[in-house]
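The other protein chains are all here in position, but one chain of the complex has been omitted.
Now for chain A:
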Amino acid sequence: MTANWVPALELDELWEGEMTAVTVGGTSVLLVNVDGDVRAYRNRCPHQEWALDEGDFDGEIITCSRHLWEFDARSGAGRNPATCSLSVFPCRVDEVGMIHVDVR
């Protein structure tokens, strides 16, 4: 199956250490810039579906604003608790600095 890349945001608009939510094909996607690498996750906390962009990102860890579940921003793996993780969308940055996400 070929990837279904959809342009989501210009990299210039997502600084290192920042996260933001964008809507891609009707899906809310959390984009995170971890030390220059971009990651894309479903913008819903696996705990109770809360929007993660309301939470905190300290450059390493994403913390949900509801009940403080914590996730590793690089892998999406849970840290507190460790038994739950974020759902990852494939993403890439093209040669002109546009972030593309595949939400299929």
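One rule holds for everything that comes next: a residue touches a chain if its C-beta (ideal position, glycine included) is under 8 Å from a C-beta of that chain, and two chains touch if they have at least 3 such contacts; residues count from 1.
Everything below uses one rule, namely that contacts and distances are computed from a predicted model.
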The complex's invisible chain, by UniProt name, from "Ferredoxin", "Sarcosine oxidase subunit delta", "3-(3-hydroxy-phenyl)propionate hydroxylase" or "ABC transporter permease": "Ferredoxin"
Per the touch definition above, residue among A:10, A:37 or A:54 touching the missing chain: A:54
Chain A residues that touch the omitted chain in the full complex: 54-56, 58, 63, 65-68, 80-83
